[in-house]
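A single protein chain has been omitted from the complex, and every remaining protein chain is retained in its original position.
Should a chain be cited, it is by its letter among A, B, C, D, E, F and G, assigned in written order, with residues numbered from 1 in that chain.
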Amino acid sequence: MVDREVTFDFGRRARIGLAEAVLCDGKSVAQIEHIVALSQRRDHALLLTRLAPAAFAALDQGCRKVLDYDPVSHTAILGSCPAPAGPADVAVVSAGTSDVPVAREALRTLAFHGAAADEVLDVGVAGLWRIMERHEQLTSYRAVIVVAGMDGALFSVVGGLVGGVVIAVPTATGYGAAHGGTTALHAALVSCAPGVVVVNVGNGYGGACAALRVLGTTRADQQR
Amino acid sequence: MVDREVTFDFGRRARIGLAEAVLCDGKSVAQIEHIVALSQRRDHALLLTRLAPAAFAALDQGCRKVLDYDPVSHTAILGSCPAPAGPADVAVVSAGTSDVPVAREALRTLAFHGAAADEVLDVGVAGLWRIMERHEQLTSYRAVIVVAGMDGALFSVVGGLVGGVVIAVPTATGYGAAHGGTTALHAALVSCAPGVVVVNVGNGYGGACAALRVLGTTRADQQR
Amino acid sequence: MVDREVTFDFGRRARIGLAEAVLCDGKSVAQIEHIVALSQRRDHALLLTRLAPAAFAALDQGCRKVLDYDPVSHTAILGSCPAPAGPADVAVVSAGTSDVPVAREALRTLAFHGAAADEVLDVGVAGLWRIMERHEQLTSYRAVIVVAGMDGALFSVVGGLVGGVVIAVPTATGYGAAHGGTTALHAALVSCAPGVVVVNVGNGYGGACAALRVLGTTRADQQR
Amino acid sequence: MVDREVTFDFGRRARIGLAEAVLCDGKSVAQIEHIVALSQRRDHALLLTRLAPAAFAALDQGCRKVLDYDPVSHTAILGSCPAPAGPADVAVVSAGTSDVPVAREALRTLAFHGAAADEVLDVGVAGLWRIMERHEQLTSYRAVIVVAGMDGALFSVVGGLVGGVVIAVPTATGYGAAHGGTTALHAALVSCAPGVVVVNVGNGYGGACAALRVLGTTRADQQR
Amino acid sequence: MVDREVTFDFGRRARIGLAEAVLCDGKSVAQIEHIVALSQRRDHALLLTRLAPAAFAALDQGCRKVLDYDPVSHTAILGSCPAPAGPADVAVVSAGTSDVPVAREALRTLAFHGAAADEVLDVGVAGLWRIMERHEQLTSYRAVIVVAGMDGALFSVVGGLVGGVVIAVPTATGYGAAHGGTTALHAALVSCAPGVVVVNVGNGYGGACAALRVLGTTRADQQR
Amino acid sequence: MVDREVTFDFGRRARIGLAEAVLCDGKSVAQIEHIVALSQRRDHALLLTRLAPAAFAALDQGCRKVLDYDPVSHTAILGSCPAPAGPADVAVVSAGTSDVPVAREALRTLAFHGAAADEVLDVGVAGLWRIMERHEQLTSYRAVIVVAGMDGALFSVVGGLVGGVVIAVPTATGYGAAHGGTTALHAALVSCAPGVVVVNVGNGYGGACAALRVLGTTRADQQR
Amino acid sequence: MVDREVTFDFGRRARIGLAEAVLCDGKSVAQIEHIVALSQRRDHALLLTRLAPAAFAALDQGCRKVLDYDPVSHTAILGSCPAPAGPADVAVVSAGTSDVPVAREALRTLAFHGAAADEVLDVGVAGLWRIMERHEQLTSYRAVIVVAGMDGALFSVVGGLVGGVVIAVPTATGYGAAHGGTTALHAALVSCAPGVVVVNVGNGYGGACAALRVLGTTRADQQR
Partner (left out) sequence: MVDREVTFDFGRRARIGLAEAVLCDGKSVAQIEHIVALSQRRDHALLLTRLAPAAFAALDQGCRKVLDYDPVSHTAILGSCPAPAGPADVAVVSAGTSDVPVAREALRTLAFHGAAADEVLDVGVAGLWRIMERHEQLTSYRAVIVVAGMDGALFSVVGGLVGGVVIAVPTATGYGAAHGGTTALHAALVSCAPGVVVVNVGNGYGGACAALRVLGTTRADQQR
């Protein structure tokens, strides 16, 4: 009986302002279908992450039909997202083309929670003029999510340019001494710019959740 | 000539709202004395971190006299700190007695920038009732800096209880498989609570800078 | 000649009270079929672990027919299990849905040896109320097997709540800094709760064997 | 004010049957003196671990006088230990002379809680006859704490000989590829004997706490 | 033109008494076929290692026909092996069924060079009586190649029992903290038995070459 | 007899254009004194690296007198350096004050070989304007040695700005996830700027030797 | 809309003399096709690296037709390469057959930029005479790119023989303790020959770019 295997935390959004997301890695098709069906019955919106195209394709048709699936970010959304209000307070900045899937996971997470966000693409440090041209724009956000792999040099460059919260999301881009994102992760942690904060390698969802916490819509005193 | 060795970044506070701090590890006595003298002549306030008692004692008397030194956090401050205004928007939570020095580095950094902060001590997870009693208090802050070593279980517990920004500062507390704080660092990065952000092991200064970015006093648009 | 390749340790159960299990990873189809046939001829019950569905499907039909296979835990049992006597002295607690396969390996191993056990699911630390509700129940077991991945925060939480033997079984759940279960493993080893013991990542079988040793049915003085 | 820095968990013994121990590594002289004074005022017995001779010598005379200090194991005890009742149910087995300090930490922890224990010394695997001679004796204990460094081969040898709980305590004995105890730790985790459990490198205290949990005196249902 | 890509070291056997072997991992089908054809034309015997069944099947029929392929050890031999003379001076000892492929690579390498060898199977340490029964036999060899994974406890046990050269060949058997053979490798390097020597993980070929060097047939002064 | 322990490679300068340097780490006082005396007798100039002030002070007075010692870079020179001819073709760029000792080792090595070089200090990425102001200057060198620790972001920034050879020398500046320079090293190896080359952590000597190879004065065809 | 995802750095060749190459690992078929089409429209030559045969085969026919694809090195070139002028100033030396693909990536990169280069194959250290025979030839190049895996002994051997720039390109050849090229990488970094420089594991492209920087055709002052 699959049912008793899932005690879904439907109360999390009320408690900390962030809906529980379903990390699909390591879950069986039956488990995912069950969670979606359960949420649908209770009329809960749901965000699924790390749902690879092959895993999405393996879901039954009824399940697939109710999900809004994005093959770039490997995310799916059940239910509708709140319309974003006002100008964007968050930017998602990515270093190169290979970092786009992680940046998109962050953008989808922000959209799911109704937060407006801007996307800034292909501003890697090897061509420094690309990020310098965006300097003034970047100083206007309350949070900047920076998505970069390889040596993660972009984290320090952005951290030295802007005063908002800088959230580093390392990616696995690169090979050899990139060590699957570990080098970018460590670089973010020892950034020479003060106060840069870091989430796990490839965790666009976590970077977005951190930005939502910054916006303050998540805290108890804001929800009253 | 020592002078030309230091191109101090006095403009950083204007640019990103955070004063440059001097990491004293790996700097010679002469270099530290020089930086302090230079700052004093230009009437700049200055925060020095990782200044061990023995290194402080090795400074010449004139230098020591102008510094406000705290042997617990290994920090020194040149010049006066702005008076904090209003109730505390930040809390610094530590798991155990051995984590206090890092927590104090965060508190000193916040004080140096004029930010009010509360301190919550000895709320490690092995005695869970200690943190549960503080639950309601913790939900009121815009940022909670959590300082913990060993298995870093406190990061997830706090991250699951509050909606504000949760900044994990891992410490080197523990031995063997604690790997000098690496286990707590990794635990913070893979926290099961969404949106927990992380800074380097033992980096109380960085955790505080991140909190200052959250408060928004650091951004260009706030400074006008 | 395959036969001489296997000197199966049929005497182990007599010696230390635990039957030898066959770790199927890294064994060929022919070797597994041979071991099963040999055991069947000698009327020995047999537990096979890490037998993936594809590997099970590759066995010849005669072999498959005599095995009781469970695709969730990747275990197979040859022969009948002793009926469990009395109330459960062991609980198997898991943090999330992705940890269920390992938890089930532990439960199957306990059943194979005739030990009654309870299963407690989905009590991860991010929703702390879930484990707190089970506090009293958990204090009644002689051994609690805790199965968790990611940051392994559940090990310390349970270790601080109960006085029985707490056996941590880390899992590979998570990605990036989860390092395939190494972070959860290290967290278990440096748990801030005293006396938590640890087995290898994903080793539900080993966790169950440890619990059987706790129950004392394995010792020589008990077997007389 | 040192006092508010320590919220000592005096209730732990009532809750899980194990008194809180003070890990002295990373604590200042003032903090240790304070904890001892506080415990003495409340008439609590106290176990201090990892208190190096130099750190003990730095304590004030009044503090030193009330402590029973053992320089081999680096432990100190405040107050009297309960007299052990009945024959020993636990053995502490060590591989070589360099492992003795860790073995003694385990023995002191057992004594502090009133548990009788036997000590078996110098039974390393390179001279296999030494452990073989003790085979029958070892099968009589409910828990055997095995303390070994280098390649940790003793863990598997004991685990294959006895049916009681085998608790591996790896040590840092050895150099180079011993990696400060990590090789012995990993060897324990992948022991070819089933159900061997492991604690942190050098954690004699933790090994003893695990044995106390096995004896069952720690559980709520036993304490009534 | 493939031809110029291979400057095969046909003189090695003359120089150091060991024929060059072809490590097929990372070589293309065309390169392997070319090397075999070249050797055949020059009437050189050839040993190929790490030639997986799928790679062997991909070779053209002419090539496959001249090779003596063994699917267990993934080795192929071109040409005939010298007949072994006299009783075996080398033993190949393996801990468990999963270690057999590596043990067979060693045996095939010995056979290729005409050295007689005995095989001792399934003598892992968890059932210590299995190796103890072979004690006297093992003392008669000039070299004992020990093949074991997991915690590599067998290396120390054999090293403490016999006075001949003990060559440890770690294998990747095990999972989690076995780290793909690294734990067994490190255990071999810090063996508590003196003078145990070690080759790379899974390198049965290298272990056999070392034994051949021990037998002394490889040295210049022997070849005259 | 110390003499036979040192077969100094006096012919190296003739062979590859680089004089052998003496790495003093791990050498005894007697060995260093012996090498200096031997070189002096043969009228060979000599460069000593990693000679800590305490080690220099321990040398006998005669030895100290003939050495030109620099306590910042821990280098000593025996004999006179060739006068540099023409404008500088090499620049040594360092990120921060703590990187100066390594930068100075590079400068001393260049001076020892008679190569003119410019020093550019304190141009870390957190204050990006500092390196941007030097852009035009940096494009004029044939080789730029970049010395940086922490996240090594400066390597990619310089590598993206200039077309000469960019030699990254990582340093151990930083703590925690800086891992003693390993993070900066890995960052250099996966730099997003093409063709950046790397030497060992802290190896200012090696970086300078590489620059000397670039200048071409080292090659056989140049020396005729 | 794929178009806005790629801000290709067409200006890089003008700025630092090296054309931007497209690392195809981690890019989708659509992204690669888009970049090729964009470059073709703007009449830019383009080098694509790490384009596996399967990925090349998945491109649409129009795209495949305009590319000059090399299945050994996994590189593709769009547009024509400048004809190399004069004798080769660079050599690419490889240790064994398995290192050829990386060596070929370097050769293709050099050809793409119009630099003449010689290829020296199969000169691994186990047959030392092979590299010794090439000694005189090797001293004539301005840069020698050395491609080797396993223990990387060839880097030191070449570095000790020649005075030109020696660029070590470690490869993943080998298994077990080869750690996917990390051992060869570390060996290159601690080479006992002075001034050997290193690029990432398998980075033939980077090694070639470094050589191009050595030739000086990349620098601003050369381009006028």
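Basically, a residue touches a chain if its C-beta (ideal position, glycine included) is under 8 Å from a C-beta of that chain, and two chains touch if they have at least 3 such contacts.
Computed from a prediction, not measured in an experiment: that's the story for all the values here.
Note on the chain not shown: across the whole complex it touches D, E, F, G. When the omitted chain is restored, the residue from F:Gly17, F:Gly181 or F:Gly207 that touches it is F:Gly181. Residues of chain D in contact with the chain left out of this view: 97-98, 100, 121-123, 126-127, 130, 172-173, 175-178. Touch with the hidden chain on the side of chain G covers residues 95-96, 124-128, 132, 150-153, 155-157, 159-161, 174-179, 182-183, 185-194.
In the full complex, the hidden chain is touched by chain E at residues 15-18, 20-21, 139-140, 142, 159-167, 185, 189-190, 193-200, 205-206, 208-210, 212-214, 216, 218-223.
The working rule: only the chains that are shown with their structure count from here on.
Between chain C and chain F, the least number of touching-chain steps is 2. Among the remaining chains, the Cα-based centre furthest from that of chain B is the centre of E. The set of chain C residues that touch two or more partner chains comprises 15, 126-127, 159-161, 175-178, 185, 189-190, 193-194, 200. Chain pairs that touch one another: A-B, A-C, A-F, A-G, B-C, B-D, B-F, C-D, C-E, D-E, E-G, F-G.
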